[in-house]
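One chain of protein is taken out of this complex; the other chains stay put.
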Amino acid sequence: MSAAFPIALASAAILSGTSLLYATLGELIGERAGIVNLGLEGLMLIGASTGFAGAAVTANPYLGVAAAALAGVAANGLFSYVVITRHANQLAAGLSLTFFGLGASALIGRPFVGAIVPGLPHLGAFDLLVWLAAPLAIVLSGLLYRTRWGLTLRAVGESPAAAFAAGRRPDRVQYEALAVAGALGGISGAHLSLAVALTWDEGMTAGRGFIAIALVIFAGWNPLWAVIGALVFGGAESLQLQFQARGVDVSPFLMNMVPYLLTLLVLTFSGLRGRSAAPAGLGRSFFGVE
Amino acid sequence: MPREAALARFGPAASAARRALIVAVAASAIFALLLLIDGKDPVRAYRDTIVYVFANAYGFSELFVRMSPLLLTSVAVALPSRLGLINVGGEGQLYMGGLFATAGALGFAHWPALALIPLMTALGFLGGALWALLPGLLRAAKLVNETISTLLLNYIAPLIVSYVIFGPWRSSESASYPESPAFAAGARLPTLGSTRVHLGLVYGLVCLCIYGFAIGRTRWGLEMRAIGGNAEASLRLGVPVSAYIIGSMAVAGGVAGLAGMAEASAIQGRLVAQLSPGYGFMGFLVAWLAGGSAVGILTMAALFAVLSSVGDVLQITQGVPFSVINLLMAAILFIVLGERGAGGRR
Partner (left out) sequence: MTRLRMLLAALLPLVLALLALPAAWPAAAADNLIVGAIYVGSVNDYGYNRSMHDGLMAMKAAIPGVTVLEAENVPESAEAERVMEGMIQQGAKLIFATSFGHQQFAFNLAQKHPDVDFEHAGGWMQAANFGNFFGATQAAWYPMGVAAGKMTKTNTLGFVAGVPIGYVIGNINAFALGARSVNPKVEVRVVATGSWSDKAKEAAATGALIDQGADVIAMHVDSPATVIQVAESRGVYSIGFQSLEARALAPKGWITGLGFTWGPFMTATAKSVIDGAFKPAMVREGLGEGMIAIAPFGPAVPEETQALVTAAADKVGKGFNPFTGPITDNTGVVRIKDGEAWGGDKMGNFDWYVEGVIGKAK
């Protein structure tokens, strides 16, 4: 019965990497449009509780995922308004969104703690969201690099003023990007509650939203690298659990540090080569005309 | 995120008072709304809150307990922000301060408090400073943006703390529960009477005063503002920009490290995995709301403390889950964020 170790590890890494990948792709799209969202953890929590509640009410896990995506869009809409229209500080607004998500998800999920809901069914080895994750990265990559929308979005991320001068509407593109980011953040949370844990509990994302923010950096703001990154980050967690099950003793804490150290190293080296993959206008707020 | 990262440049101090007022009014209104939605009596809740927080020695003293780490972590954000640097690593720096201070507390447990407390204070400062030094160096060498590096280091520091309390420093007294052995009496920061108000508050106030003085009255403050305005021009004028970047990051980290030292020494009495419930991030918000002004930081830290106390009251007297207070806090922050942003660019 014992599955071969590499296969077991790979499937565990894929399972725990999936929710990270959705969150990472969402954050990545937003950052490519020049907006850092430190509130990803809050978005994921809202997605996790809304998805769970939706599945409990409708008895359909797919409707739960849809509800989570919508809730993510709504919550990120609030963030978008504050940072895009009101030009607020993105880092402060993102942290506020984290607090918002902690509170809102607790309120939404409270009646459903302990509910038994249908989880996302497996189609073959994995559930639907797992199967869709990597293709989604390819689609997003195509959108970013092969379409006019993607071109505009990246131009806005590099320099909103230049994009504005070229006749584009930076704010609209940014709203669109953050709507996509919100939906993906919500789905990411829903995958945790509906496919991985099959329960809702306050604060259940346990910092995974912040991990996804580090992952965007690790991936060099490239959707395809995000797939690799999600596997590495998801794998680091699974690996130590798989090791334990085989009686091999490794420190989970040292293991969990590896992805962050790796990210920092990658950044330092790309800095040494005089290159930075970060969108030049990241975090800047833009005021139409200057 | 190049120089313009000065987006986190804080607004003028003059409007801090106005913001404090907005925060207070908005808080009261949203608070009432939340309670009404939940079918509770807001008037009674107001009364309970006021009585609990302001007319009750314990509730009032706890305000200062909550404020102490916030003062330190917000100075840790405000100082580098003068140079246009964004330090979001207060959380990690706090943990490293706690870790280093614990090394002192456990290694020199037999020392008298008069010698041990200063040692732990120095170690706590050192731990945080070292943890922020790396981002400072990377930034000064133009290799890695400090926002990203401080953010990443936030994850690593708590993992190091977990590693030592699950491993080498694990206490044997408590059924091998993952926490360090309890600190000796001489390693505990003195507290005021029977309250939990501890010397960390003094650390916070002193750091805040030094910060306010250095920024407003010294050549350092002037040169820092010059660098924040235009780093290249300052360099041409002979201002040692790199030294300022490295130095301010290290000092900021050290100040955040003091918060970790104080939490471990005064509140927990040992090193634990959950040393901070996000004081580093809250410090960022406090510093940002305060526009970087020393008086503003004091006011905003106090307001944050009052808000959290409201959470306690709601939970105990009204049966509202504590996490709802996060919603209240976020609502207020969004209101202020929207209001501020609209005020125009700086």
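Labels A and B are assigned to the chains in the order they are written; within every chain, residues are numbered from 1.
In this text, a residue touches a chain if its C-beta (ideal position, glycine included) is under 8 Å from a C-beta of that chain, and two chains touch if they have at least 3 such contacts.
What you are looking at is a predicted structure, and each value in this text was computed from that prediction instead of being measured.
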Task: Shown chains that the omitted chain touches within the full complex - done: A, B
TODO: Pick out which of B:Leu21, B:Val43 or B:Ala57 touches the chain that's been left out of the picture.
DONE: B:Ala57
TODO: Decide which residue listed in B:Leu123, B:Leu137, B:Ile156 or B:Ile267 touches the omitted chain of the complex.
DONE: B:Ile267
Open item on the list: I'm checking contacts with the chain that's been left out. Which of B:Ser162, B:Ser248 or B:Ser265 qualifies?
Closed with: B:Ser162
Task: Residue in contact with the excluded chain [from B:Gln93, B:Ser180 or B:Ser323] - done: B:Ser323
TODO: Since one chain isn't shown, list which residues of subunit A touch it in the complete complex.
DONE: 1-3, 8, 11-12, 15-16, 19, 106, 110, 113-114, 116, 119, 192-193, 196-199, 201-202, 204-206, 208, 237-238, 241-242, 244-247, 249, 252-253
Open item on the list: If the hidden chain were put back, which residues of subunit B would touch it?
Closed with: 48, 51-52, 54-60, 62, 65, 162, 166, 173-178, 194, 196, 263, 267-269, 272, 274, 277, 312-313, 315-317, 319, 321-323
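The rule we apply is simple: only the chains that are shown with their structure count from here on.
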Task: Centroid distance [mean C-alpha coordinates] between subunit B and subunit A, Å - done: 27
Task: Touching residues (chain side subunit B, partner subunit A) in the complex - done: 1-2, 4-5, 7-8, 86, 88, 138, 141-145, 147-149, 151-156, 159-160, 162-163, 166-167, 281, 284-285, 288-289, 321, 323-331, 333-334, 337-342, 345
Open item on the list: Under the definition above, what is the set of subunit A residues touching subunit B in their complex?
Closed with: 38, 78, 81-83, 86-93, 95-100, 102-104, 106-107, 110, 202, 207, 210-211, 213-214, 217, 251, 253-254, 256-257, 260-261, 263-264, 267-268, 271-272, 276, 278, 280-285, 287
